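A single protein chain has been omitted from the complex, and every remaining protein chain is retained in its original position.
Naming follows writing order (A and B), and every chain is counted from residue 1.
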Amino acid sequence: MKKKIISLLCVCSLAVSLLMGCADSAGNTANEDQNQKSDQVGNENTAANAEKDSVVVTMPVTSEPEAGFDPAYGWGAGEHVHEPLIQSTLVTTTEDLKIENDLATDYSVSEDGLTWTVIIRDDVKFTDGEKLTAKDVAFTYNNCRDNSSVNDFSMLKEAVAKDDTTVEFQLTKPFSIWPYTMAIVGIVPEHAYSENYGQQPIGSGRYIMKQWDKGQQVIFEANPDYYGEAPKIKKVTVLFMEEDASLAAAQAGQADVSYTAALYSDLKLDGYSLTNYVSVDNRGINLPAAAADENEDGLTIGNDFTSDIQVRKAINIGIDREEMIQNVLNGYGTPAYSVCDKLPWYNSASEAAYDQEEAIKLLEDVGWKAGGDGIREKDGVRAAFTLMYPSSDSVRQALAEDVVNQLKELGIEVKTEGVGWDTAYDRAQSESLVWGWGAHTPMELYNIYHTDKDTGLAEYSPYTNESVDKYMDEALASNDLEASYELWQKAQWDGTIGVTQEGDIPWIWLCNIDHLYFVKDGLQIAEQKIHPHGHGWSIVNNVDQWSWE
Amino acid sequence: MQGTMTVPMKSRFAWNRRKTLLVWLIIALTFLLVVCIAGMYCGDAARATDFSQKNIAPCLAHPFGTDWLGRDMFVRTLRGLAISILIGVSAATFSALMAFLLGVAAATLGKTVDSIITWVIDLIMGVPHLLLLILICVAVGKGLRGVIIGVALTHWTSLARLIRGEVLQLRESQYIKIARKLGKSEWHIAFKHMVPHLLPQFIVGLILLFPHAILHESSITFLGFGLSSEQPAIGVILSESMKYLITGNWWLALFPGIMLVLTVAFFYIAGENLRKLIDPSSAHE
Partner (left out) sequence: MVKQYTTAFGKKLIRVILLVIAVSVVAFTLMTCSPVDPLQANVGQAALGSMSQEQIEKLQEYWGQGQPPVARYLAWAKDFIRGDMGVSLLYRQSVSSVIAVKLVNSLFLMITAWLLSGLIGFFLGSVAGMNRGKLIDKCIKGYCLVISSTPTFWLALLLLMIFGVWLKILPIGLSVPIGVEASGVTFLDRLQHAILPAATLSILGVSNIALHTREKMIDICESDYVLFAKARGEGSWQIFWHHGFRNVLLPAITLQFAAISEIFGGSVLVEQVFSYPGLGQAAVSAGLGSDMPLLMAITIISALFVFGGNLIANILYGIVDPRIRRGGVR
């Protein structure tokens, strides 16, 4: 009996040590003297920084391209647009969001707007030595058109390589903002593309992906054969972590650029300074602009309270945006009056000053009288609505709560509710939701305000206006990008009709959230373009131009 | 009689272990009732935000401190506990009823039913509890409904096994066999003999299910599958507090957690003491 137990214990400990050994080898074995190395790793990073050409940057966990570094699956050309460091793009956007050439030496569009012709440089090689030709460009775009699961390429009919340096894009409809798409699609090599491309990407861009520890980090090294200006920073390590872990990394001195949020902005970290970048990452709420009705699927569309245009106007000027930014963002934000503040197609007529008395007057003038509990009513309709926010987002929750407090002073009762995205879209047709938008393309205006031909109303919140639609259609069909900006502006407000305070105001824009980072002293981050929605890759768009003092 | 030793009689009102158990039981139940009732009236106060009172450490005005939206943590915790208790109790009661029915059915309706039910029990116990809860929550759509249904559908297994074992034993006992020989119907036997015997164990088992249910409910809400974040459920409060640990707002996680531990512990104490009071032979001290 004794022997049995002893042998049993021996077997158990053997099994356990075997498994531990497996765990170790699976994680790449290291021998004893590398124990020393691990202790010095933290120092190693800072020592490398002493060599002044590597940086460690933290990003939200959602920034990790889980499907790999493949443009077809969201790398660069996904929900959050940014420059794909590993690959090159045909053009890029400048600091003030105009277009400049990158791989392309020239591009032009036909009269009818359906054909774009691009000529590319002929001195570019992929990091495996093969030349980059127009065939690779055509392959990339056709591949995206067929397989892209996170972006819309339905306007592309076919990309054809006319010769080694000329590509022709045949579109299904005129699309004046095609250059903005060209700015974010990284070119992949046709000869080295497979399903696993995303795991082992080969590109011609400024950096090579050296190592990817899924769920934790990715390491980039500068491409020595890059055709443009050599990157100043030779090694970039990106860590994917939650906000609090990101802060801890900065506290431990292990990250050079650590993303953070307003709630941590009061903290003082030795050796770091808080830097904020203005963004167009905006938050706004939709107010259904149609009377309540049921559509054929039984879904309620419209809201009897917010369909009153005076109510919407009152709400727009009844919200003190500065106070909101102070309360919720600790001052790290700017008021937003449209979805595209500060972008080239913004119409400054959107701006509306805070005036609580005027707001109350607007409500009283049309008959919204305060009832016994301080909440207004008119014709049996109560001045109340539900404001939803995505449960996972505490900033939007705080914004919603602030709206509640502010609108109470106007006599409007707002109830907040945390929802998941699975129900939010449907419910936003009849209730308000706190949305987050902001991209480097005017397409957002189209998606938010343009009437959808199937339903007769805009897609995300019921609203329709023929004049606004007309301007936007003209803008897209135009073949001069710069001239189209004016048309987009007219769509917002052309002097008599629009979506601003004087117009229909179906969406109330609250604020643009500054992107905050703790940056280690001595690191010079290059001038940033205005950051779009999404806190992740935008900051390293120009990491090749950063430097250490 | 002379010369006999008299043993002093213990006074009827002397303190004994039974009284200790009773006192603890009453303390536990009082605490739970107070939390429940107080929590029910805190609904609006628990959600009121006040940005001028952000992030205040515990003090007299706010015994548990305030959070980043200026909400008073004491009121929020009370409300959250009340919600958790209600959800836990209702889901567990439903589960216990299922356990009772299925346990009795397994023991009395013949071999096939018995093997089917045992097989189902093995099936449910084969998947780790939390994983099964996640699956059910996903299947039903997250939120309050998902949590209640998930908890209700997964907690009956051990109680059912217990009841099944008890009933099987009972059926072999003398007095039941005699009753059957005397010609009493199955229903009569069931109601007059089996149920009174099972009831105490059932109630104890029921009460002991509550803490389990509450812990699982808060875990599932913590992971993000349960109630949405404007409701101050304890799981929500604790998962939000994770973000603020690093800013040093320790009170956001400490007090709600302690209250939750107290609540669950009191449920356990109530259940165990009730069991010992009802069935003194199980007081295996």
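Rule of thumb we're sticking to: contacts are C-beta pairs under 8 Å (C-beta built on N, C-alpha and C of every residue); 3 or more make two chains touch, one makes a residue touch a chain.
What you are looking at is a predicted structure, and each value in this text was computed from that prediction instead of being measured.
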item: Which residue of B:Leu78, B:Ala92 or B:Cys137 touches the chain not shown here; value: B:Cys137
item: Options A:Gln211, A:Ser273 or A:Ser348, residue touching the unrepresented chain; value: A:Gln211
item: Residues belonging to subunit A that touch the chain removed from view; value: 1, 4-5, 8, 16, 19-20, 22-24, 26-28, 30, 34-35, 37-38, 41-42, 45, 56, 66-68, 73-74, 78-80, 148-154, 198-199, 211, 213-217, 219, 237, 239, 241-242, 244-245, 248-249, 252, 254-255, 420-422, 424-425, 435-439, 443-444, 447-448, 459-460, 533
item: Hidden partner chain, residues of subunit B it touches; value: 119, 122-123, 125-131, 134-142, 211, 215, 218-219, 222-225, 238-239, 241-242, 245-246, 248, 250, 253-254, 257, 260-262, 264-265, 268-269, 284-285
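The working rule: only the chains that are shown with their structure count from here on.
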item: Residues on subunit A engaged by subunit B in the complex (per definition of touch); value: 242-244, 247-248, 251, 263-264, 266-267, 327-328, 391-392, 394, 397-398, 401-402, 404-405, 416-420, 422
item: Footprint of subunit A on subunit B - complex, ascending; value: 47, 49-51, 68-69, 141-142, 224, 228-231, 240, 242-247
